[in-house]
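Only one protein chain is missing; all other protein chains are in place.
This part shows chain A:
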Amino acid sequence: MADVTTRRDSPEAVAAEKPGRAPSPAPAPPDRARELRSLLARADVKLSPYLYIAPFFVLFALVGLFPLAYTAYVSVHDWHLIGGQGEMVGLQNYADVVQQPKFLTALRNTFSIFLLSAVPQLLAALVIAAVLDANLRAKTFWRMGVLLPYVVAPVAVSLIFSKLFADQSGMVNTLLGFVGVDPVRWHADALASHVAIATMVNFRWTGYNTLILLAAMQAIPRDLYEAAIIDGANRVRTFFSVTVPMLRPTMIFVIITMTIGGLQIFDEPRLYDQQGDGGADRQWLTMTMYLYELGWGAQKSFGRASAVAWILFLLIVAIGLVNFAITRRIASDGSSSGGKRR
């Protein structure tokens, strides 16, 4: 079961192999140039690290910070999609938005879809990762296999699933009919539509999270398992007593990225029907769709749309802080690996 090749890649080994990062000091310089060189060398040590990371922060300021600030600026103005900037109205847009019943609907839908997708996704990813971590034949094949749905464009996924989940003529209802279940009204019923949309999200993201969890599982020292087995623990017991606790930091990471992505869900619900406005009663209108409807739909108000964008931002930050607090408490080492999601 223990994969010998992974040993070589343990973090310690990698770190040991890495060449020293600091540039080697200049060879003994002759007379006057000496002072300048030492100045340069000191600047090199002190300044260049900031220079190296600057591109990220410059880009971030350009495409992250500026839009954020500009959105705040727009959100306190009357701002028409085509007509452009109007009067400054203070927090009126925020008040307008919060008072519209659609706001609460969107909030409800977003969290409902988020929970329906995040919870099953995490459980499924954990189980699949555990299976992939076992000593299978054609490992790479299976590992790549779970990632395949991730490569499919979300638009394509949505188009296919919205056909499968058609209320009257969809395949899902036909299959349910074979086992004697009454047709589910996948579009008309709010909860059913959330389940259908969550299914698309799960289809796409489970494999991705599986791989992240798998990577973390492989970093668990194998002697822990050996010790557990010697102590008489069976597979199930080692999974719950060794694997799951060791995965905690990674799980926190996965959950945070899931939260950020889940609260911003747009493609899947937008393409769930032909109109793309979240259903006649806004059964599956999410926050980002609501934002879009305000800005580009009938109201054509960028001001209100920006207000929603900021409310959503604050919401995500708040949930992020809660997550962070939990991380601090649970994981003492805190660090985890993995890329960004969505």
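Here is the rule we go by: a contact is a pair of C-beta atoms (placed from the backbone, for glycine too) under 8 Å apart; a residue touches a chain by one contact, two chains touch by 3 or more; residues count from 1.
The definition used in the following text is that contacts and distances are computed from a predicted model.
Novice: What does the UniProt entry say the missing chain is called, choosing from "STAS domain-containing protein", "Cellobiose transport system substrate-binding protein", "Succinate dehydrogenase cytochrome b556 subunit" or "Serine/threonine-protein kinase RsbT"?
Specialist: Of "STAS domain-containing protein", "Cellobiose transport system substrate-binding protein", "Succinate dehydrogenase cytochrome b556 subunit" or "Serine/threonine-protein kinase RsbT", the absent chain's UniProt record names it "Cellobiose transport system substrate-binding protein".
Novice: Out of A:L39, A:L136, A:A188 or A:A227, which is the one that touches the chain we can't see?
Specialist: Only one of A:L39, A:L136, A:A188 or A:A227 touches the chain omitted from view, namely A:A188.
Novice: Which of these touches the unseen chain: A:K102, A:R222, A:R235 or A:R248?
Specialist: Here the residue in touch with the unshown chain is A:K102.
Novice: Would you mind spotting which of A:R42, A:K163 or A:R237 touches the chain that isn't drawn?
Specialist: Checking each option in A:R42, A:K163 or A:R237, the one touching the absent chain turns out to be A:K163.
Novice: Considering the whole complex, which of A:L51, A:L104, A:M144 or A:V317 touches the chain not shown?
Specialist: Considering all chains, including the one not shown, the answer is A:M144.
Novice: Could you tell me which of A:V76, A:L211 or A:A228 touches the chain that is not displayed?
Specialist: A:L211
Novice: Hey, which chain A residues sit against the chain that's not shown?
Specialist: Touch set of chain A with respect to the missing chain: 3, 5-6, 9, 81-83, 96, 100-102, 140, 144, 147, 150-151, 153, 162-163, 166-170, 185, 187-189, 211, 214-215, 218-219, 273-277, 279-281, 283, 296-301, 337, 339.
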